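See below for the structure under consideration.
The complex is shown incomplete by one protein chain, all other protein chains being positioned as in the whole.
All chains are identified by letter, namely A, B and C, in their written order; residue positions are counted from 1 within each chain.
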Amino acid sequence: MIESSWEPKIVAFLCHWCSYAGADLAGVSRMQYPPNIRVIRVPCSGAINPLYIFKALREGADGVLVSGCHPGDCHYISGNYYARRKFYILKELLVWAGIEADRIHFSWVSASEGQKFSEVVTEVVNAVKPLGPSRKLVKEFSTNV
Amino acid sequence: MAIDLENKNIYLPRLFRIMEIIPETSDIKTFRLDLEGENSSHLPGQFAELFVPGVGEAPISITSSPTQKGILEFSIKRTGLVTSAIHRLNSNDRLGIRGPYGNTFPISDLTGQNLLFIAGGIGLAPLRSLINYVLDTEKRNQFKKVIILYGARSPQDLVFKWELKKWQMRDDITFLLTVDRGDDQWKGTVGLVPNVLKENIQVNPLEWKSIICGPPIMIKFTIKALLEMGFQPPDIITTLEMRMKCGLGKCGRCNIGPYYVCKDGPVFTYQQLQNIPEEY
Amino acid sequence: MNSGKVTKNDLIQWLRTHQKNFLVTEKVAHHQPELLCDQSKEIKNIKEALFLPWDKLFNYHWENQQWNVENIQPSASPRFLMALPCEARAIYEVLDRVFLQPSETESGYAARRQGLKMVIIGCINPEPTCFCHLVGGNPYWTHPDALFILPFHDEYYLETNQSEQFDIMKKGTTLNKSEKEEIEVLRKQMKEKTNQEKLPEEVPQGLYDLFEDQEWEDLSWKCLNCGACTYLCPTCQCFDMNAEGRLKGFQLKTWDSCMFPKFTLHASGHNPRPTFKERVRQRVLHKFSYFPLREEGRYGCVGCGKCIEICPVNWNIREAVERMVKKIGNRS
């Protein structure tokens, strides 16, 4: 098993209108959740380019969480619907390429769901931790000749 | 096959402290670096590769003259990735330098000649290294008459304003300043450099050498004007602007015809330019 | 120059003893698969052994409020490199001239080059795409510092003047007079044959004068401007350098290609080579005109034909050069 002292680094793309507000609510209400996430605020889950997720994994993130508004709540009406399709394809492709499925997580967290946000983060950290440090897709320049 | 294994890493920059940063215009700053007692081995016309750790490298011509001891000056226009990073630096930060690279202005050919300097915008930076070299107290007598014609887009775009005043007050040179578009405070001449050249400079072209540097469009029309005035191609000296990475004639970027602009240039006479393909 | 003859399994035995630090190019592995031992490493392009696809030049890091830079001392263990004559010529005649110039020797390249022992296999079955004879090469070309191996009546002829570096020479039995003559005759014929077919002397300057010719446009239309030809070409030496890592990292030197649009893109947005025409012309002229004009007529191409083999649209540099050479003299 991975020795327990290792803490995964998780990049969390939170949509400004819902999930970021949810995270804020979790903080304001003093809800406990693991400190492993580094939050990046994005206008909408639909605005997340797959390139950001791959770049996070390349720079050494052990896990990526993308969270947006529940379908129907999107400030931009259909941002999360487009995102849902894109993330479905992205996750299938990554799993097919051999990346551990538990490295990439998606969730809908609304502005009032502070509790759910802390649960989601705990669940993500517990899912990533057994996988150990990320070694696939991480940038690595050892010469091969 | 002899390999000189002195193993000097030719790409390793040396870091020097920025002593002073002089804002010239909205997007041009002059950086003065403290060589900590050393003297730069460069000659006018050469450039150095400036390295900003974490960002990258960019070739910038050295604007200080070798006669200014213990320092190096670079005037940098914010255009790309590295120049913007340099513009974000402040005094006492360290900047990586490697060089000097490139050939130099042909000092020996210019000695004992009349010199006509023509500069446009930031193009004054490389020429300033040669101008200050020529105007240096010990060197001035090695050169005959000197005319400096400098033009910029607008009064705000003039660089080295504090030094232009000094040049204006000197009696052993003729100094002409022009702007493409004046504004209400501007009292001086207004007009494009090639036109101001034709109107104000009446010299015997066979006894003069002309050194030009500026944006490509200005160089093109200025050379045309000089040729009309009777200047001979070998007497027109300019610098070529090309993308560069290594500065040592290896990485292939600045290759035009059989020349590597970073090694066989950037200073070329118009005569040489005539048999280089028009690919710069 | 001492020479000798070894049996096939003596050679294979020798290869096996050194297989751990033996690099073999893909062309050799393709032509003579039996010489490739399982632990020797196959490289697609000979230049990968010296001019690495990516190479760390120096490290930098942010520490106590300022940037620090420290050199990386290149280290290279001695290795053998087995290649065909054309590929070996790319090292001796082109890459060495660029990276080992006396005043500006690249320390990484020099360290690897110092530790390299070159083994050149005579080329017995050229491909339809090969044209080494056009550019001054020949299938039995060799270099005195290298070990030259030529398949000779189901044995192998060996020749080198660095025999202390190649311990197989001890196993070599000396050739009798008739065999020696046969080898001499073989090589003399090959040299003469290839010398007549060499491109005429005036080609470098002739192509240079054809710079403005309209033919370049039609010639280069089908080129996709990908980098396949330049990254599999043994003589292409262009590279890029950029910083990898924000607060702690290294300056990374990587391969680059004149076929890519950003190769000559100025920070001002101006690009002297904006379309496929200029870039294809640059690749051809750099090898067949600019390099020879700088290096006393030595071509920057060794005629290995790899770029013709792998081109997705079958762009053929040999046909292109021959087509332009016909136009020298009667410029349209």
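Throughout what follows, a contact is a pair of C-beta atoms (placed from the backbone, for glycine too) under 8 Å apart; a residue touches a chain by one contact, two chains touch by 3 or more.
Simple rule for what comes next: contacts and distances are computed from a predicted model.
Its UniProt record calls the unshown chain "4Fe-4S ferredoxin-type domain-containing protein", which is the correct pick from "Cytochrome c oxidase subunit 1", "4Fe-4S ferredoxin-type domain-containing protein", "Branched-chain amino acid transport system ATP-binding protein" or "NADH-quinone oxidoreductase subunit M". Listed residues C:138, C:194, C:257 or C:289: the one in touch with the omitted chain is C:257. Of the listed positions C:31, C:44, C:97 or C:171, the one in contact with the omitted chain in the full complex is C:44. The residue touching the chain not shown here, chosen from A:44, A:94 or A:111, is A:94. Take subunit C: the residues that touch the chain left off the picture are 44, 53-54, 128-129, 221-222, 224-228, 230-232, 240, 242, 244, 252, 254-257, 260-262, 308, 310, 312-316, 319. Summarising the interface, subunit A meets the missing chain with residues 50-51, 54-55, 58, 71, 78, 81-82, 84-101, 105-108, 120, 123, 136-141, 144.
Note that in this section only the chains that are shown with their structure count from here on.
Ranked by C-beta contact pairs, the top interface belongs to chains B-C.
At the centre of the protein atoms shown, by the Cα-centroid criterion, sits C.
If each chain is reduced to the centroid of its CA atoms, subunit A and subunit C end up 47 Å from each other. Between subunit B and subunit C, the centres computed from C-alpha atoms are 38 Å apart. Note for the complex: subunit B touches subunit C at residues 1, 3-15, 51-58, 79-80, 83, 93-94, 96, 216, 241-243, 245-246, 248-253, 255-258, 277, 279-280. The residues of subunit C lying in touch with subunit B in their complex are 57-58, 60-62, 66-69, 71-74, 96, 98-100, 102, 104-107, 110-111, 113-114, 145, 208, 211-212, 237-243, 245-247, 249, 251, 253, 256, 258, 263-268, 270, 272-273, 278, 282, 286, 289-290, 293-294. Residues 139, 141, 143-145 of subunit A are the ones that touch subunit C when the two sit in their complex.
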